[in-house]
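One protein chain is absent from this view; the other protein chains keep their places.
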Amino acid sequence: MNSNSSKPDNRNVNKPNNTALKLVLAAIAMFGFGFALVPLYDIFCEITGINGKTAGQVERVEQWVDTSRTITVQFITTNNAGMPWEFEALQEEVEMHPGAWTQVNFWALNPTANDMVGQAVPSVSPSVAAEYVQKTECFCFDQQTLKAGEGRKMPLIFSLNPDLPAHVKKVTMSYTLFDAGAFAK
Amino acid sequence: MTTATASHDDHGDHSHHGPAKGIMRWVLTTNHKDIGTMYLWFSFIMLLTGGVMALIVRAELFQPGMQLIRPEFYNQMTTMHGLIMVFGAIMPAFVGLANWMVPLMIGAPDMALPRMNNWSFWILPFAFGMLLFTLFTEAGAPNFGWTFYAPLSTTYAPSSVTYFIFGVHMMGISSIMGAINIIVTILNLRAPGMTMMKMPLFVWTWFITAYLLVAVMPVLAGVVTMMLMDIHFGTAFFDAAGGGDPVLFQHVFWFFGHPEVYIMILPAFGIVSQIIPTFARKPLFGYASMVYATSSIAFLSFIVWAHHMFTVGLPLQAELFFMYATMLIAIPTGVKVFNWVSTMFRGSMTFETPMLFALAFVVLFTIGGFSGLMLSIAPADFQYHDTYFVVAHFHYVLVPGALFGIIAGVYYWLPKWTGHYYNESLGKFHFWMSFIGVNVTFFPMHFIGLAGMPRRIPDYALQFADFNAIATVGAFIFGFSQLIFLYLLIKTIRGGEKATDQVWEGAEGLEWTIPSPAPYHTFAEAPHVK
Partner (left out) sequence: MFFRTWQRLSSVVLGLVLAPAAMADWGLNMPQGITEVSQSIFELHMLIFWICVWIGVVVFGVMFYSIFKHRKSKGAVASKFHESLGLELLWTAVPTVILIAMAVPATTVLIQMYDTTNSDVDIKVTGHQWKWQYDYLGEDVGFFSNLTTTDDEIYNRTEKGENYLEEVDNHVVVPTGQKIRFLITSNDVIHAWWVPEIAVKKDAIPGYINESWALIPEGQEGIYRGKCAELCGVQHGFMPIVLEAVTADEYQVWLDDQRAGKVAEAAAAQGDFSYDELMVEGAAVYARSCAGCHGTEGQGMGSIFPALAGSSMALNDMAGHIDIVLNGKPGTAMQSFSAQLTDVEIAAVITFERNAWGNDTGETVTPKMIIDAKK
């Protein structure tokens, strides 16, 4: 703890502020650590796929296609509270081989009388599959701006890494649409 | 002389030497005994305030259906009850005891940083004034639970959340300053010969607690700052719409929250470790292992936070890690209980009020520990999580745990503070009423939790009615018993049988070598510890 703990007289009245200063610095450092948890958590999530978070955009590579198995991929969409857009996947599900690239289109329409900005948040279930989802194009990478009454077909191009564990036979990709007006870039 | 320690009213008008006169004595004081006294009275007022809120909650839950209050006010009551008890009652009470006793136990003349000591106390009434004032605003008080999960506490919060955030900042600063003061005092102001491994366990447990406070209160400040920024400055730490994550809130909060749980219990371990040897007339069994066990608990408290989040959807590996780590805590905690029991074994016990509270602490805290062990089993936690079983668990460790520890300490040191023995029969009456009240209140909560009643609901299905009625009766017994305590305290301060310097036959330590009541200034010359 402290080197002077074994000295005979350790009532060192003149030195306490030195310890106090160190402790104040420690407290400030821990305040910073609280904020450091934010990027640490993101990295941790990306590695482990917590919350079914998927990694960002990847370069398209032609990879080995595992034709020996077929995975069912379901698409589900949710509108968060206060998001009046129409938002749906144009295909409910696709059958695909791991390694193959597939395009699926989503549809969004802003029925209101105002221009709006939306942000889709992706999530994958089962979460073990999240780290095997590779996307070269996704409407969820960027905010989507739709003018009043405007509709848009939005593509998602992705594949499943052939290393996908064998016991995963069905993958659900979920997109929740938020009103991102407050965060418009 | 008596008034140096005893006068709790804001007049202090009959002091004759030592302290300054008038209200400015209390405003400007840098004396550790004065500040300790103020902390203790403040926490007692908060205990009664939070207690009234608990009674409002229990009264509403007496019968199914909404009778007395509306659901929105119910949520404000549970939230404020939690915040006030944790930050306003338990934590300041421990700081008050530390202020009073740490210098006396290590032979120091005062705390190392007396002016900072004054600030750290005087911040508190303002912090809680601000928090309580929100009850009278149109938007109402915070209503998102004391754990204030985002986005309920950000996007969906009442406007009073900003006052809540500043309140938390202020109490956080107060706690950090208090903790720094205690560490610096212990490291620098020990009497000659008072080596670390000779320190009384109350000092040791507080020393470790203070490090926990310095480590985690800033993280709490960080998390509420992030909330503030999300609400007012357009950031998105916890809002998925802007790239944030509500689950992140829970990770950061519980990184603070779990060590916080131990902050609220370790000093109580220390108090009980002082009291049991005194009344068993036998030295504490396994002093060194107690120190190591406390340190292990403190260390483990940093790596178990996600056991509060077993149902949040953690990956399997994380779930397993946090389950194993949490189970490990049972080992050092068990060591402490075994040591206390061994201290009693073949002792020569008497059962004055402090001992009764300490014994009740050992039994009832252990019961809370057992339910904690059950909660650590992740698969079973899927059934326990967020039910009254959890409510029963943490009230068992906090009420007959932390609070009984504090009350035991107050009875134990009261004669030293005031110079008078308290009325023993009244003290025993207070004990038995509290003991019965606490068990009647919280034991049935295990059953209704297992049977499926979620926590934080203002109304419930009919099958939970009987046990809720019993719990409410118990809560009123427990709540009103604390008025006995108030009466006893005032009576003891005003007069009573003169206490000896030794106070208790079996007591050992520097605090018993000074006169009763403790003079305004003590250990101006360092005692020598052999």
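Every chain is named by a letter (A and B) in the order it is written, and numbering of its residues begins at 1.
Simple rule for what comes next: a residue touches a chain if its C-beta (ideal position, glycine included) is under 8 Å from a C-beta of that chain, and two chains touch if they have at least 3 such contacts.
Please read these numbers as outputs of a predicted model, since none were measured by experiment.
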* From A:A27, A:V121 or A:C138, residue that would touch the chain that is not displayed -> A:V121
* Using the definition of touch stated at the top, determine which of B:M344, B:I407, B:M433 or B:A518 touches the missing chain. => B:M344
* Which residue of B:V362, B:V391, B:A408 or B:V438 touches the chain not shown here -> B:V362
* Structure fact -> Against the hidden chain, chain A presents residues 51-53, 74, 76, 78-84, 92-93, 111-112, 121, 123-127, 167-170, 172, 174, 176, 178-179, 181
* Contacts of chain B with the absent chain, listed as residue ranges -> 64-67, 70-72, 75, 138-140, 143-145, 149, 151-152, 155-156, 158, 240-241, 245-247, 280-289, 311-313, 316, 319-320, 323-324, 327-328, 330-331, 334-335, 337-338, 341-351, 359, 362-363, 366-367, 370, 373-374, 377-380, 382-383, 385-387, 447, 450-452, 454-463
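Here is the rule we go by: only the chains that are shown with their structure count from here on.
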* Gap in Å, rounded to a whole number, between the CA centres of chain B and chain A -> 38
* Residue ranges of chain A in contact with chain B within the complex -> 1-2, 4-6, 8-13, 15-17, 19-20, 23-24, 26-35, 37-38, 41, 45, 48-51, 80, 119, 121, 127-128, 176, 178-180, 182-183
* In their complex, what parts of chain B are in touch with chain A? -> 108, 112-113, 116, 176, 179-181, 183-185, 187-196, 207, 214-223, 225-226, 234, 236-237, 239-243, 245, 247-248, 251-252, 255-256, 313-315, 317-318, 526
